[in-house]
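One protein chain omitted, others in place.
Labels run A, B and C following the written order; every chain starts at residue 1.
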Amino acid sequence: MSNYPIPDSATLVRMYEKMELIRLNDERAHKVVKTGRIVMPYYSPRGQEVIPSAISVNLTEEDYICTIYRGTHDMLAKGVPPKLLWAELAGRVTGTCKGKGGPMHITHPETGVMVTTGVVGSSMPIANGLAWASQLSGDDRVTIANFGDGAANIGAFHESLNLAALWKLPVVFVCQNNRYAEHTTFANSTAVDRIGDRAASYAMPGITVDGNDPEAMYGAAKIAIDRAKAGEGPTLIEAMTYRFNGHLLGDDGHYMDKEERQKAIDADPVARLRARLISDGVLSEADADKISADITAQLDEAIAFALDSDFPTLDELRRDVFATELA
Amino acid sequence: MSNYPIPDSATLVRMYEKMELIRLNDERAHKVVKTGRIVMPYYSPRGQEVIPSAISVNLTEEDYICTIYRGTHDMLAKGVPPKLLWAELAGRVTGTCKGKGGPMHITHPETGVMVTTGVVGSSMPIANGLAWASQLSGDDRVTIANFGDGAANIGAFHESLNLAALWKLPVVFVCQNNRYAEHTTFANSTAVDRIGDRAASYAMPGITVDGNDPEAMYGAAKIAIDRAKAGEGPTLIEAMTYRFNGHLLGDDGHYMDKEERQKAIDADPVARLRARLISDGVLSEADADKISADITAQLDEAIAFALDSDFPTLDELRRDVFATELA
Amino acid sequence: MTEKMTIAQALNLALDDAMAEDPKVVMLGEDLADNEEGGVMGVTKGLSTKYGKRVRSTPISEQAIMGAAIGASLVGYKPVAEIMLMNFTTVAMDMIVNHAAKLRFMSGGQTHVPIVIRTMTGAGFSVGGQHSDYLEAWFAHTAGIKVVAPANAAEAYGLLLSSIDDPDPVLFIENMPSYWTPGPAPTRGERIPLGKARIAREGKDLTIVSYSRMANEALAAAEALAEDGVDTEVIDLRTIAPWDQDTVIASVKKTGRLLTVHEATKPFGVGSEIAAVVNEALFGDLKAPVKRLGGAFCAVPFSKPLEDAFAPNAQGIAAEVRSMLSLDPVD
Partner (left out) sequence: MTEKMTIAQALNLALDDAMAEDPKVVMLGEDLADNEEGGVMGVTKGLSTKYGKRVRSTPISEQAIMGAAIGASLVGYKPVAEIMLMNFTTVAMDMIVNHAAKLRFMSGGQTHVPIVIRTMTGAGFSVGGQHSDYLEAWFAHTAGIKVVAPANAAEAYGLLLSSIDDPDPVLFIENMPSYWTPGPAPTRGERIPLGKARIAREGKDLTIVSYSRMANEALAAAEALAEDGVDTEVIDLRTIAPWDQDTVIASVKKTGRLLTVHEATKPFGVGSEIAAVVNEALFGDLKAPVKRLGGAFCAVPFSKPLEDAFAPNAQGIAAEVRSMLSLDPVD
């Protein structure tokens, strides 16, 4: 990985801004749900902030991503406005999907968030289709397919990687290996040590990378994205990370390995990057604080907007089933 | 492969007998269908005789196999009586399945043929279950899951191999790579050069072997079966072979590479083994002829039995749906 | 019996009793074992500790789960496989429909598939479009598989034991939002036969046929209606396929009116079959058209007001009954 592309300082700052947004957004989500202001299943991406941040700085708004129920980090990094996101989480008509999709089904084509799925493994086959469209039209877009380590054991993974490799689709498969699938450890679900090695089954490059290391993750993402855009086909990235929380809010994750978990939390990638940007002189404490304060203000506004918005009316049950409203 | 187990002469003769049975049976199937005496979709296994023969001499009647629509070779090698097989192909009540299953769904538990499926990839998940039962009961059986090269690209393949490896199931996955999936070449459907290499995705041993070489195939099968019986878990065998005919009877395979096909036919493994057994002095010409004659007589009898048998009566539509006959 | 128990507890007890009784009962599914917390809802808690390797957590591989269950069942085991949510049966439909349901027939009776597929579902949990569907009509339309959906704890226990006993594949549907609803405790060991409906409430004016959580909504509606002097008979189907035509027809013969209620979307739903059969059997004897209530014809929406409006409820059921009896609506 020594000749991986390296992000410059400005890029690192952009990454940090995204990471801090994800972190603070997650903090809010915990609060809002715990205080009962919003009822939703919430899958915290805490600990996985680097991955989508490093990816997104290598993307344009036109590029596509597909993600999963644990996806607020992917969405925010890609640029989904917090207002629209929060309104959707709150089930309001002002949300991305008029409240009809909810946390597991955020779509926001304007920022390229094309599908969020709640079915494990299903982001990958659809990502191929988006990439196929780009290949057909020659529009130079890349598609990112996000999924978890648990998803790497379901059939759709296999079919998707084979087809993508065969058709040389401009897609990047990003396995966010947070070591758990619900309550099941990676080792108890997966017969191989590294998901990245499975790329060999498709004659596709496979990269297992420290997904919590900003430089390494940036480099891996850039290589894969450049490759896709150059028409050289797909890449499988296994981004090693760690799920700080239980599977979803309400699950305290007490079954997780305590020591391992503490180690991960102690190595919080957001705090680490902040500290480094400061110690490297890229940001001052004040700069960093201002980033956080601005985000906090943005989130305040977003959540207020969401909670102040109306719920959809019942005729929405008849709309968007088909193009024509049901009778 | 130099230290692979090698079959002794007696074993080679047993293999040859099975291969000759498969070859002659196939010859009959072509005739019977072409003359319209039986209407059925017939998927010739011609060219793939070595694989199940080499496997079966390493199995007992108690061991299980799962196979696919292209499976008469697997069934005959495992010991399904030709009478019962032919009666089923003819849709007669005397068939293995009372005529209700037909060529794609032969079951014959007495000889361990547990499932024949017409859905690509579906032999594998069920084979795991049979192997799981053996693991639970400690009955020392092995299960063979047969499937084609095309099937190695479907989701069930991936899920099955991962689970088998994780649970160390006594199962052997046998990919009969005959280079075609219907009209699609191996290269046009599969992103990797060797299916055997996909075993690495499951930390499982993978063997790509010349499936038309009796010794090599015997050795590969024996290693995998011994491994399974020793409780060491599954193996993936990719047995390289060639489909002499089109996908099914009626398809002349004119889209196949002519030269490659001719080469395969010229290297007919049945004729080759016969010649070798004679030249090695294991069999005399007369011995070999007698084997063929005995099989011919057996097949004559089987086909006559089948065609003389009754069709099932219509009340069979209400039977075997549930344990209790429908009203 | 005044003892109370939740559905989750009753299911756990049934699984425990079945495993204790018959060493051939085995279990598999995602997160089932105690190492993984005994199921995401805790329904299987304690069982792997008690029965060891007979209870296995699996990777997220529903085809492999179903295949393993089918294969083991062919040679004498009685696997209880969990597909966590009913919407995920979609990734294992080949195994369920083309194999589990057909192998007895296609083998001419040589093999059979005595498995139970436990799965949960139901709107009301804010989990949206891909986690809430009732898909029982698909399986009811499939020859060779039975479909069971209990409405309370005692029912869940007795029906699950019978499903495990059954020599054929059974899809066993659990309602997610009511796992922790306390209800009558079962009598240990007591089976409830498959294919027999339960008359949950006797009445003479109108028959409601329902199952799963909706049977309880129907009962609540009936209680409310009783205050207005409307005497509703409520039938909990229990087994959706094959369903108890005799009990339903006898009831509607008596009341002259039928309303079917389920959470699954109405068109082409289970209610349509019941309506078709009853209309045919009691042609000319009905006092009013057969009516059907079902979920809205859309994916289950996330937004709370929409989700609340999606499935029928006691109030809507009562209103429908009143309208069938040409009574004035109540606000």
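Brief remarks on what is shown
One rule holds in what follows: a residue touches a chain if its C-beta (ideal position, glycine included) is under 8 Å from a C-beta of that chain, and two chains touch if they have at least 3 such contacts.
Predicted model, so just to flag it, every value in this text is computed and none were measured.
Every shown chain touched by the omitted chain in the complete complex is listed here: A, B, C. Within the full complex, the residue among A:114, A:199 or A:249 touching the omitted chain is A:114.
Set against the missing chain, the residues A:48, A:72, A:160 or A:178 yield one that touches it, A:160. The hidden chain makes contact, of the residues B:76, B:181, B:216 or B:283, with B:181.
Only one of C:74, C:241, C:261 or C:293 touches the chain withheld from this view, namely C:241.
Mapped onto chain A, contacts with the missing chain fall at residues 64, 66, 95-101, 105, 107-109, 114-115, 117, 119, 122, 124-133, 136, 143, 155-156, 159-160, 162-163, 166-167, 319-323. Within the entire complex, the positions of chain B that touch the omitted partner chain are 39-41, 91-93, 98-105, 117-121, 150-151, 153-156, 181-184, 188-190, 247, 255, 311-312, 314, 316-318, 320-321, 326. Residues of chain C that touch the chain left out of the display are 87-91, 93-94, 96-98, 101-102, 105-106, 128-130, 135, 137-138, 140-144, 241, 264-265, 267-273, 275-277, 279-280, 283, 286, 288-292, 297-299, 301.
Just so it is clear, only the chains that are shown with their structure count from here on.
When chain centres are set by their Cα atoms, the one at the greatest distance from chain B is A.
Taking each chain's centre as the average of its CA atoms, chain A and chain C sit 36 Å apart.
With centres set at the average Cα position, the gap from chain B to chain C is 41 Å. Among the residues of chain A, those touching two or more other chains are numbered 153-156, 188-190. Of all residues in chain C, those that touch two or more other chains are 58-59, 61-63.
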